[in-house]
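All protein chains but one are shown at their positions in the complex.
Right, chain A next:
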C-alpha cells in the first residue's frame, strides 16, 4: 500500500484501529530488532561472554550479615598485630601506633626535641647510627634547624601550647602511666652536655636563652639543664654568657617568665606568613569555605582547646601533656573543631601518651619529669 494513496479522513474506527495496531507492532518489532542486533554484535565481537562470572569465587565474596562478625565474616578486633614500614625511617612499626611514631619521626612531636638535644649533646661522639637515625629529625625538627627559622616558627605557631590535648583517654590511665615512664626521659638528665666550641654564635645564643650553659671544668662542656639548675649559680651563668657572647649578653632573661609562661610567643607576622604560604595563592580557595565564614555564630575563641596550665606544672611541662590547638591558623569565622581520634586503639593510647609525654611546647627545657607531670594531662 503506497503512502501517497492514503488519506486518513473517511476511514472508520475499525480501520483506524487496525492502522494504529500496525504502527504499534512495527515499532515493537523494530525495538526487538535493535536488541537482536546488540546481542548479535556482542557475540560476533566476542564480548558477550564477559558477563559470565565464576560462581565459586563469587560465593566467597558474599556479604555476611550476622552479629559479632563483619561483612567478611571475620570476628572483630583481631587486627592488633598488624605492622607497617615507616616511609621516613624504614622501621617496622605496629600499625596502631604508627601515628605517634610518625609524629616523632617527622620531628613534630614533643619528644623530638629531646632526641635532638641528645643528638647535639652527643654530637662529638661519632656514633654514626644515632646521628643517622636522627638525621630526619634534624631536617624536620624545627627546634634545632637553625637555618630554617621561618619554617620552624610556622609549625610552632600552629600548635598553641595552651590547648589541651586528649584528656579523657589519659585521665583514667593515670596509674599505668606513672609506673611505666619512658626511660628516655631520664636518660636525658645524665647527658654529657654540649661542647661550646663547635657551635656558632647564633646557636650559642639560642641555647643560652633556655639552658644553664655553665661550662664544666672537667668536661669543658656546657650544662644542659634548665636556667634554674641547682648545680650552678646565677653568677656562673652570667659569666659564661659574657664569655661566650660578649659583654652585651650578660643579662639572663627573666627566668620566671620563661618557665611559667606557657604561651608560645610567635610573632603574629609569622602566623600570617604561614597562613599565606600554606594557601599558596591570594585568591580565595574553596578551602576557605565561604559558607563556614558566613554564619553569624559569634565565637570569639578560635582555639577550641585553650586551657591555661597551672604554673606549678610548667617546670615539668616538657614531660607533661602539652596542650595544643589544631590548625587554628586558618582565618575562619567560627571554626569549630571536634576531636575524634578513635577508641579503637584503647590500650595503645596509654602507651602513646608516654611517647608523647615530652611535648613540643617547651622544647628547650631539659627537665627530668617527675611522675606528677602526668597529672597535667588530665
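We take it that a residue touches a chain if its C-beta (ideal position, glycine included) is under 8 Å from a C-beta of that chain, and two chains touch if they have at least 3 such contacts; residues count from 1.
Methods note: contacts and distances are computed from a predicted model.
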{"item": "Per UniProt record, name of the chain withheld from view [\"Ubiquitin carboxyl-terminal hydrolase\", \"Amidohydrolase-related domain-containing protein\", \"Cytochrome c oxidase subunit 5A, mitochondrial\" or \"Cell division control protein\"]", "value": "\"Ubiquitin carboxyl-terminal hydrolase\""}
{"item": "Residue in contact with the excluded chain [from A:13, A:53 or A:90]", "value": "A:53"}
{"item": "Interface residues of chain A (partner: the chain not displayed)", "value": "2-4, 26, 30, 33-34, 37, 40-41, 44-47, 50-54, 57-58, 61-63, 65, 70-72, 74, 76-77, 79, 82, 84-88, 93, 95-100, 102-103, 106, 108-109, 154-155, 158-159, 164-169, 278, 280-281, 283-287, 289-292, 294-305, 324, 326-327, 329-330, 334-345, 348-349, 352, 356"}
